[in-house]
Structure formats: C-alpha cells, structure tokens
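Of the protein chains in this complex, one is absent; all others appear in place.
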Amino acid sequence: MSDGLQALADLTSASEEMDYGKTGLHQRHTASLENVLKVGKTFLDEGYILEMLTCQDLREKEEVMRLCYTFNSLDAVDRHLVHVDIAGGLASEQFEAPTMSNLTGGANWQEREVFEMYGVTFTGHNELERLLLPEDADFFPLRKDFGRIEDADE
Amino acid sequence: MSSDSQASEGEVYSLNMGPQHPSMHGVLRLLLDLRGEEVIRAKPVIGYSHRAHEKMAENRNTLQFLPNTSRVDYLSGMIYNLGYCQAIEKLLGIDVPERAIYIRVIVNELNRIASHLLWFGTFLLDLGGITPFLYSFDDREEILDILDQVTGSRLTYCYGRFGGVTWDVDETFLTRATAFLARIRERLHMYKQLVTDNVILRERCTGVGVVSEALAKSYGVTGPSLRASGVAYDVRKAEPYGGYDRFDFEVPVLHEGDTMARFHIRIREIEESCKIIEQAIEAIPEGEILPKKMPKRFKLPEGEYYFAVESARGHFGMYIVGDGSDIPVKLKLRTPSFSNLSAMPETLAGTMLADTIAIVGSIDVVMPEIDR
Amino acid sequence: MPQTLTQLLDGSVLAMPIAAGLIMGMLTVNVLMLVWAERKVSAWIQMRMGPTEVGPFGLLQTLADMLKLISKQLITPSNVDKPLYHLAPLLAFAPVVAAVALFPFSESTILVQNDYGLLFVFAFGGIAVIAIFMAGWGSNNKYALLGAIRSVAQNISYEVPLILSALSVVLVVNAMGPTLSSGDGVVAINGLDLSHIVMTQDQQGIWFVVLQPIAAIIYFISALAETNRAPFDIPEAESELVAGFHTEYSGMRFSLFFFAEYTNMLIVSMLAVVLFFGGWDGPVLPGPAWFFLKSYAVIFVMMWVRWTFPRLRFDQLMTFCWKVLIPLSILNLLATAFVIAVL
Partner (left out) sequence: MGYFGNVFGGFGSLLSGMSVTLRKFSQTVIRRKAVTMQYPKELPELAPAYRSAIKLIRFEESNSHDCVACKACERICPSYCIKLSGGKVEGIKKKRVAEFEMDFALCSLCGLCLDVCPTDTLEYSKVYEEAGYNRDWRVDLLAEFRDYEEEFVAKQRVIEEKAAAEKKAKAEAAKKAKEAKKKAEADEKADNDSKEELS
C-alpha cells in the first residue's frame, strides 16, 4: 500500500489483504456511508481511477444493499475493492448514498446504472435519470426479488 | 431548460441524432444542442439494445452463460468469450493445456485485428470515405473466414470452453493466418497511401476531440482511446493473462489525445497484434486442447473475484461473486465502451457537428457492449 | 446547311416542343447511363461487380430503379411548407435542362445559339442554390435545413473561383485575335460565346488546358463543389445530415433532385470540355462524339475522386475556398491579363 493510502486505515472499518493471484483483487475495504466520499477522494488523489461501481442485493441475507467500488492504478496494477453497506431489509425501498460524480466523471453513468438497476438514490447527483432502461421504468431489475427469467416451458 | 436560459443563449436549437442515423454505430442516440454548426451540449441516450446480460448471468449456471459473452460485444466476441472462460478457469484453478493457450492468443489477436479493421472502415465511412471501408471489410472478411474455419461462426463465437477450446486448429488454419499477416502488412502500406497520408483526413482529425489524460482517467477511459491520451495502460501488460507475458509486443502510446492519435494507435495495434500472432504460430506446441479431467459442474467458490482482459476497445472487467453454487450471485460486466462513451459529453462540447461524428467514430463504441 | 436547330425549325410552332423533347430524352438517357456508370465505377474501384443482373452488364438496372421511383407514392410530410416543398424539385430540375440547350456539341449542332452562353450557363447554375434552399427550408426538418444552409454558403463561395477561372479563359480567347473564321465566314470573336471558345482552340491548335493549367484545376475543384460531389458533398453528407436537403423527399420528387444532380455533373464537365479540352475538336470521329467522350472522361475523374476521398468539414471547405482557391484564381487571372498585355 502506497503512503498516500495510509489515510484509508482511519476511514475504513475493515481492510484485508486478498490473494491477488486468485481473486484479482489486492485489498478489500469496508467503509461506512459517511466516509465513502473521503475514501474515494483518497484514492483519486493518489491517481487511482474508479474502475467499476456496482451493487449487490444482500437484503435477504444481511439486510443490506452493498455498493462495490473498485479503484485501480493505471501505472501499476493495485486493485482495491471498497464495500459500502446501506442498511435496509427486504421491506425497505429507499436506499441512499452520496454521489461520487463530483469527484470523478466515471461515477456519473455508473451511479445512474446502479440507480436504475438497484434503486439506490445517489444524493447530489445532478442528472440521476434512467440510463439503460426506459425513462418511465418503475422497477429495479437487478434486485433479487424482481424475479428470475423463467424457463421457456414454465 | 428554462425559457430564460434559452433566450440568453440566442439561436440554440436541439438536434436529435439517432438512434436510427447512418453514422450512429448501432443504436446510439445523441441529443445535441447546436448553435449553427457548433455543438454546445451533447447528451448520449443509450439503452436501446439492453438485453439484461447481467440478470441472465444470475439466472443460469456458469456454463450456460457462455454463449452470452460473445454477444456482449459482437465485434470482438472472441476476446469476451475467451475472457470469460479465463476468468472462470482462474477462479476454479483449471489448468489450460499449452496448445489451447496458443490457439487462444492467435484467435484473440485475429479478432482484435478484425475489430480494428471494422473500426477503420466505419470511421472512414463517418468521414465520408466509402472506398477504404470496403477495402477494410475485404481484409476483415478474410479474418472472419479464417476464424470460421475453427469456430464455425463469423461473429458471435462460442469457441471457448472452460479449460480450452472446442475445435483444434490444423495446418491450413495456421498457413492461412500466416498468409493473412503478410497480406495485412501490405494492405497497411496501401491504407497509409490512401488514407493516413491523405490531407483531408489529417485536416479532419488533427486536433479534433482532444481527450486529455486527466479527463480520460477521470472517466475511466481505457483501451486505444486512453493510450492515445498518453497512458501506457494495456491489461495484457499490466495484468498478463492467458499467456500474454510470453510474447514480445509493444504498447503504442501517443500523447496528443486527438482523433488522429486514436487513429494512429489503432493502426499500430494492428501491427503489434500481427507480431503476437507471428510468435504464437511459431511456438504453438502439439497437444491436447482441453484438459483431460474436468469438473462436471463449475461451482463457484464463495467470495469475490475480479478478472480483466484487454478487449479491442479497452479494459473489459468481470466482477464475479460466488456462493458455492454454480450460479453466480452477481456478475458485473465492466465494459470499456461504456466508460469511453461516458467521457463524450465533455469532449463533444464546443466542436463542430461534423467533428461530433468523427469523434464518436474515433473512440470506437459498440452499442450492445454499452447497453449489455 | 442550317447553323442550328433553332434555325432549322425557325418559325415553326413545333420548334420549342421538339427541342425540349430532344433535350429531355438525351438527359434522361444520360442520367440513366451516369447512374449506372457511377455504380460500376465505384464497384470496380472497390473490387466489386456492381449491377449485373438487369439487362446486359446491368445496364437496365437504373431504368428499373427509375420505374420504381416513379411508381412510388408521393409522400408529403405533414408539417412541410407545401408551396416551397412542392416547387423545389421542379426548380432544381428546370434550369439544368435549360442550361444543356446552350452547349455546342459540334460546330453545327447547337440547340440554342447565344452570344453570352457562358454567362447563361453560370446563371442557370445559380438558380440551383435557390431550389436547394427552398427544399431545405420547406422540408421543415433540421437536417434538411442544415444541409440547405451549408449548400447555399458552399455554392455561392465556390461560384467565385469557378467564374474567375473561366474568365481567364475568356481573356485568352479574346486575346487570340479580333476575328474568327466560322461557317458564316469571318466573325468578330466573342470570348463569352461557347462555340467561339471551342473554335479558337480548334484554329489555334492548342487546348486551353495547356495554356491555363491552374485555371483548369481550380475550375475542376470548384465544379466538384458546385455539383455537391464528394469530397465536397457536405450539403448531403449522409453520415452527418442523413440526406441533407432532400431528407424529406421520396419517390418522383427525390428522383428530380437526383436527375438535377447528375445533369449538373454533365453540365460542368461539358463546360470543362468547352473551356479547356477543345470541345468537339478531335480526329476521325464526328464532333458530337468527341464532345461527349471528353465530357464523360471528365465525369469519370469526378467519380474517381468521389470514391477516393473522405469528406471535408464545413469550415475547412470554406477556408479552402476563400484562402486557397480564390487567391489562386485571382493571381492566375492577373497573371493571364499581365501576360496578354505584355504580348
């Protein structure tokens, strides 16, 4: 871990080394919702890019919606996975997280995609509209309770 | 937009370009605000070919997702197909036979050349040059024929299997591939004469649509578009996979970041791919193409995995979450065109309408890959 | 022997209909042939076959296409400016037909003899701009309007070098001598008379392309721009503006634009032949044959250029005209005048 990333220790609740050879990830951090922007800024200031942003629907098992950010350095591969859990069970519909789109342009569309697919609202995002789905879509297809694609004969 | 701002901006009108437009590759729709011919704002509207690949991945087992992969990006389907196989192999610790590794490199690079050739043609078509388009399609057709020999399909290959490939290559395939390399080198010389040196093309491209290094990094632009902005990032070098560390090739980098730089980078990448294929054909060993012992069901171990390959358009990443069953809990496809296109609104603002076409053409977007 | 067809039919009420019918027939065949030739040339350049199925060598392909276009329903989009929309194709079509009548196909084959033929040809060419703008404006479509705006700017700009380069030829013709021996005997030379330009080249035994090479090149480039041919096909740049000013036109109305475009090609190349390549001048073959052979050769070069180059950007097109072509053509004109004055 480079020196600039030392600040992460204070911002994340848990950090663990991962087996890069097997998982393709160097480290995994867990950050709270309040700290996510600071974590992002730490990475971006160090010249890392926001490689991917997605979400996992873990409402059933762990009662959270988990945002997964990966940051990577383009100079020497160093991939960090950051988990940010938004609490909420199967019953809850509202999930909110602060937007990173003001820090890095790459977050703009990826947050819109997470918004339409999982229903996570990014506060402060200036054009949080549906990206891939029709504008009037009122469903969140990648949530686990959206249902599954049925077999043809069922 | 409020009526006040409209009035203050003077004669601004909006133009809806696409989704059905001759030069909007696939089904990209651009909402342009124009003042005369100058683009003031550009807003890409995407999603017209969204096929829910990620949802499908959560509903079927790992093997059944295989045919989906090449349909994510139908122009470099082989790279996606084999990339997915490589991801699962790494995850499950399956060893790939030597011969299969070399075959994969050869077909991957052939596919990369085919994709770049198609880009070359359509880019020239966007600029109004129809003849280079047909010449490059002629070359590309040759590659498709060669790949058709072993894969049995032309675009949406399902050639890879976990652990290897489906069909062994024979001597004819290798000689045809070698002959093609000689042919494409000759043709690249011709393209230089016909296209690259052409004063009209140079005027159209130089200094147009500059993507600065900072902008590229901010939006996560990867692939040739990033390398044209001065960052030597290629997944094949940064995180060698599938035996790419055995081959000697360069990552071309230019610093201008304009349309011409992106043009040159792709042409030079074709040459580098030729070098890789040459070495692979030289060194291909005899042997099996699939491992003898394979698990019956490909159960994903519990945990999170990230695997990246270099597609013709950039960093294609797969983020896989397994829970011990053979159906992934989550499979996120991080596609390069998505990020590349997301940088467009900033790049397009302030350019001419004709440049818009050239710039969108030069970053080489493939809509199904963006929409997934 | 009567000098012109008008003289032959002088006084007859049939004169006009017959002349018009002749021109129309010739132009229709010409357009059919040109479209076929364009498809064949592009195919051969691109190592394809081109049309092969309809008729021998696919010759009747364009006839079939024309029949299809004629038999199509005439669609009028709902929000168009109807008078302009309906009038534009006719206005694009009529002047090109009129302009063709002015050309001397041989010394004795002139439909309409006019002392100021050169000016008339350019004047008729100017009307096409109005038609294109009417089409773009009347279509009430942003692509069409953009195409029309581009077209007006382009055509008006490129008329300047076009006429300047033609003027340098006129200067040369006038300088060649006060009189000229023609079928009627000796007449005073008139540099604006198309047949006089040809006769001068004939009698001096030199084509003006040799005397005025720069003017010839400038003329050719401007002619490409005047006819909206690639690499100057910016008003109808299909990758940007879909189809430019005729986006909303279909069926017969579209084919009138098409007809005008291809006839325009013929006109500018016939003018090039008159100005620079000695008109009907040539051995063995009769005059009209040489005239058309040369015209089609020029047209072939136009096609060849089209199927080679990418398209310019609009501002570059204007820059090229105002910063390269016009200065060069003015310099050329001045140099010509200077040389003539000195000699």
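Miscellaneous remarks
Lettered A, B and C in written order, each chain numbered from 1.
Quick note on the criterion: a residue touches a chain if its C-beta (ideal position, glycine included) is under 8 Å from a C-beta of that chain, and two chains touch if they have at least 3 such contacts.
None of the values given here were measured: they were computed from a predicted structure.
Residue B:197 is the one among B:95, B:197 or B:282 that touches the chain not shown. Shown as candidates are C:47, C:90 or C:285; the residue that touches the absent chain is C:47. Taking the complete complex into account, B:161 is the one of B:50, B:112 or B:161 that touches the chain left out. Annotation for chain B: contacts to the undisplayed chain at residues 60, 63-68, 71, 131, 135, 138, 141, 145, 148-153, 156, 158, 161, 166-167, 190, 193-195, 197-200. Interface with the hidden chain, as seen from chain C, comprises residues 41, 43-49, 52, 304-305, 307-309, 324, 328.
By our rule, only the chains that are shown with their structure count from here on.
Fewest steps needed to get from chain A to chain C, stepping only to touching chains, is 2. With centres computed from CA atoms alone, B is the chain lying nearest the middle of all the protein shown.
In this assembly, the C-alpha centroid of chain A lies 63 Å from the C-alpha centroid of chain C. Shown for chain B are the residues that touch two or more other chains, of which there are none. Across the assembly, chain C contributes no residue in contact with two or more other chains. For chain B in complex with chain C, the residues that touch the partner chain are 13, 15, 21-23, 37, 124-131, 134-135, 138, 194-195, 198, 200-201, 203-204, 352-355, 357. Residues 46-47, 50, 52, 54-56, 58-59, 90-91, 93, 215, 217-220, 226, 231, 233, 238-239, 303-308, 315, 317, 319, 321, 329-330, 332, 334, 338-339, 342-343, 346, 371-372 of chain B touch chain A in their complex. Those residues of chain C that touch chain B in the shared complex are 42, 45-48, 142-143, 146, 230-231, 233-234, 237-240, 242, 307-316.
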